[in-house]
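So that we are looking at the same thing, I have put the structure below in structure tokens.
Here the complex is missing a single protein chain, while all its other protein chains stay put.
Moving on to chain A:
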Amino acid sequence: MIQITALHVHYLHICHRKLWLFSNGIGMEHTSDAVADGTLLHDTAYAHRTKRYVELDIPGGKIDYYDPANKVIHETKRSGKMEQAQQAQIKFYLYQLHELGIVASASLDYPEERKSDKIIWLDSDHKLVDSWISQVHQIAIAEISPPKREQRFCQSCAYYDFCWSVDLTS
């Protein structure tokens, strides 16, 4: 059994090929400007936050900004293009906290769009996240990678060159 992280859940909602590669150690994040940009945003947006919020260690990772007084997780993103996957990632955090006996909510913050989305934990979410986890496991342990599928965001994916660098002809 692999240790499932929020990133696995994120990838599950974007691309199964990417999830399989990542789960098998073939990460491409180090080649990506977009990933570096996300880290930079994380480190530089909301400079005053750290005083109020704490970092929370959870199995397989950590939540960077947690507001213990209001029980709110804060997650910073550049844009809402991957909204569904981002919300799934957040639900997974809430699930992990729920397992620890904390019922929290979350805020997806888009500093450049000057907006935040609120995400609350629903009782039905538990079953939903459980099903994601078993899907991640199924994909990760498959002997062969799922087929690639052309999607609109392929070109901006860190794995684009890996997937699509097929043989060239004149």
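Keep this in mind: a residue touches a chain if its C-beta (ideal position, glycine included) is under 8 Å from a C-beta of that chain, and two chains touch if they have at least 3 such contacts; residues count from 1.
Going forward, contacts and distances are computed from a predicted model.
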Since a chain is absent, check the UniProt entry for it and pick the matching name: "CRISPR-associated endonuclease Cas1", "Iron(III) transport system substrate-binding protein", "ABC transporter permease" or "NADH-quinone oxidoreductase subunit NuoF". "CRISPR-associated endonuclease Cas1"
Who touches the missing chain here, A:32, A:116 or A:145? A:145
For the chain that's not shown, point to the residue among A:24, A:79 or A:151 touching it. A:24
Listed in rising order, the chain A residues that touch the chain left out are 24-27, 30-31, 143-145, 155, 160-162, 164-170
